[in-house]
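Apart from one protein chain that is not included, each protein chain of the complex appears where it belongs.
The chains carry the letters A and B, assigned in the order they are written, with residues numbered from 1 in each.
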Amino acid sequence: MHALKSKKRSTEILIFILKIFVALIMFSPIIWIFSGSFKEIMEFTTSPGIIPKNPTLENFSYIFNNSNYFVYVRNTVLLMGLTTLGTLISSSLVAYPLARMDFPGKRIIFAIIVGTMMIPNIALIIPQYIMFGKIGWLDSLLPMIVPAFFAYPYNVFLFRQFFRSIPKELDEAATIDGCNKAGIFFKVLVPISKPVFVTIGMLSCVFWWNELTQPVFYINSDKWRTLTIALMTTFMYTSGNAFVINWPSIMAASTLMIVPPMILYLFGSKFLVEGIKTSGLK
Amino acid sequence: MPSIKLNRKNLKNNLTAYAFCLPWLIGFICFTLFPIAFMFATSLTNRKLNGKSSFVGLSNYSAMFKSENFWNSCKVTIFFTIVMMAVTTVWAVIMAMLLNRKQKFNGIFQFFYFIPSVVPTISLAYAFRTIFGKDAGLLNYIISAFSGKNSSINWMYDPHTVYLVVFFVTLFTYNTGQMMLVFRSSLNDVPRELYEACDMDGAGAFRKFATVTLPMISPIVLFNAVTGCISALNGSFALLYPLTGENGDPNGMTQVLSLLIYKEAFSNMKVGYASALSVVLFFIACLFGIIIFAFSKKTVYYEN
Partner (left out) sequence: MKSKKIFALILFTSLTGGMLSGCGKANGEKSNASSGTSQKVTIAVWNEPNSNEELNMYAQCEKKTGIDVEVTVIPESDYSSKLNQMVSTGDDSTDIYVVWENDIANFAHEKGIIALDDYLSKSSIKTNDFIYAVEKLSSGLGGTYGLPWCAATELLYYNQDMFDAAGIEYPDNNWSYSDFKAAAQKLTKKASDGSTEIYGCTLPNTQTWWAGIGGAGDQVYDPSTGKLVIGDGAVSFVSDCLDMVKSGIMPAPSSDTSDLFAAGKAAMSWQGSWNIGTYGSKLPFNWDIASIPTNKIKYNTIHTGFYTINAKSKNKDNAFKVIEYLMSEEGQTINSKASGNPSAIKSIADKGAWKVESATTVENWSAITDSLAAGVFGYTCLPSGVTNNAVSEFNSALLGQKTPQQAVENALNYANETIG
């Protein structure tokens, strides 16, 4: 009996050590980024120690002094805020009848929405690029912001799943009170779905904060660069030489970009984690 | 009378429903349906980046089918998508099972396991380019320290190790973190009694996993794995463009179709040709979509 217990204990310890090991692996790139952002370029490209030999803040001051850093922040926040606002409004509107009303064509619409969820954006980006070029939207945030106001299938799908979980009796009670269908949405559903809006809003913010692909295609000039684009353009090369990569500057810019999602997780992990679970479960 | 009233009410309700769907309908036509049609049309022209184009029939397609780069890229795309799906799923299951072990500090561990998923992929890509560097890379440094010999493996340019690196990096994408959280909650849903029954039989950990855990969570794992394919197709550009460049170094071994599309359209300015490539990517995505649909019909529910 004793032997069994100690065996169990040692497996527990083993598993705990394994956990620490996995945590080290998962967190290693972030540690590497943090440490790299305090190194001098010479040190970064010659010695791989984790603790910088001559810690310097030069990389951060390089970023703030040699670039329009706050313009990039503004663009990223603008992009994140407006797309999130747009998708919350439009996707919830579209999800409502799909979740809680019966009307002809519902099944077809829903099938199309699920179908379009499967088309990766990258497959359609070339025709969209030409299209947006024709109406003069290239080199602005519009190609990303405007579509958000016309319901992303994925978010419609999420909203629908959430709305379906709300008891139908609420609708009936509201109908008796004299609410019509539109009224039910605004008066009943929206107020009690606040956590859902927060959750999907957070997922959307995380996505757009990190989004690289679409800005790469649509943004040309410096004044509309987002932080992700700035990372691979403005901060990438040492000034004057386009062939020497300024690694520490990239790491410093990355550090600045990594911190906000971390804080979001620390303070909003309840919404974030719940939301992500739901998005993958159904 | 009542039936007319009912009909009018129905009509009104239907109109309300359609009004609510309007944003989606407009978006669908403008940003999905039209681009698809336009993509097919453009793929039949020799359109350049500067907008000049003339009709060339199927010659983009015949050039494409003759091009070695294209076939290589198709192969890489499918390989990358499927393997990424497999490794991220397995890794997510491992992390979820570790986190579900009732021990101290699980909240802190979840933070460390999950955070890489929500930080920018581009930052991670640059970090890994240097971690896996040849002369001043962290990994070679660690290996040297442990082995006592000077290790200078060219991780990302050696054809034997490049896939190791690329798929290792996919463990840090959003997809993995998402799956880990999902699996955690579905593992929690596995009835305790089943494990207890196993304990009575004196089954080992592995047998418990194979006979209880796996069957219980397999539907959700399967579903997530296959939807992971779409995010793999979509996310491959943001991951590989900063990691291995538009040529998919070394030797095109990591040049997925999205990279080739970007290269043809923007470096070579052949937009018509890039559209033909997009058509292929579109069909590959459809193929994966059909597979997902087939799975989801069996395993999970969309309708009720």
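In the analysis below, a contact is a pair of C-beta atoms (placed from the backbone, for glycine too) under 8 Å apart; a residue touches a chain by one contact, two chains touch by 3 or more.
Just so it is clear, the model here is predicted, and its values are computed rather than measured.
Novice: Which one touches the absent chain: A:35, A:116 or A:140?
Specialist: Considering all chains, including the one not shown, the answer is A:140.
Novice: Determine and list the chain A residues touching the chain excluded from the picture.
Specialist: 42, 44-46, 66, 78, 82, 85-86, 89-90, 133, 136, 138-142, 145-146, 149, 178-180, 182-183, 186-187, 220-223, 233-234, 236-245, 247
Novice: Spell out, residue by residue, where the missing chain touches chain B.
Specialist: With respect to the unshown chain, the touching residues of chain B are 23, 49-52, 63, 67-69, 129-130, 132-137, 149-150, 152, 154-159, 244-247, 249-252, 263-264, 266-270.
The rule we apply is simple: only the chains that are shown with their structure count from here on.
Novice: When the centre of a chain is set as the mean of its C-alpha atoms, what distance in Å lies between chain A and chain B?
Specialist: Chain centroid spacing, chain A to chain B, equals 15 Å.
Novice: Hey, which residues of chain B end up touching chain A in the complex?
Specialist: Against chain A, chain B makes touches at 12-14, 16-21, 23-24, 26-28, 30-32, 34-36, 38-39, 42, 47, 51, 94-95, 98-99, 101, 103, 109, 111-116, 118-124, 126-128, 130-131, 133, 135-138, 140-141, 171-172, 174, 177-179, 181-182, 184-186, 220, 224, 227, 230, 233-234, 236-238, 241-242, 258, 261-262, 265, 271, 274-275, 278, 281-282, 285-286, 288-289, 292, 300-303.
Novice: Going by the contact rule at the top, pick out the chain A residues touching chain B in the complex.
Specialist: 12, 15-16, 18-19, 22-23, 26-30, 32-33, 36, 44-50, 90, 93-94, 96-98, 101, 103-104, 106-107, 109-110, 112-131, 133, 147, 149-151, 153, 156, 180-182, 185, 206, 209-213, 216-217, 227-228, 231-232, 247, 250-251, 254, 257-258, 261-262, 264-266, 269, 272-273, 276-277, 279-282
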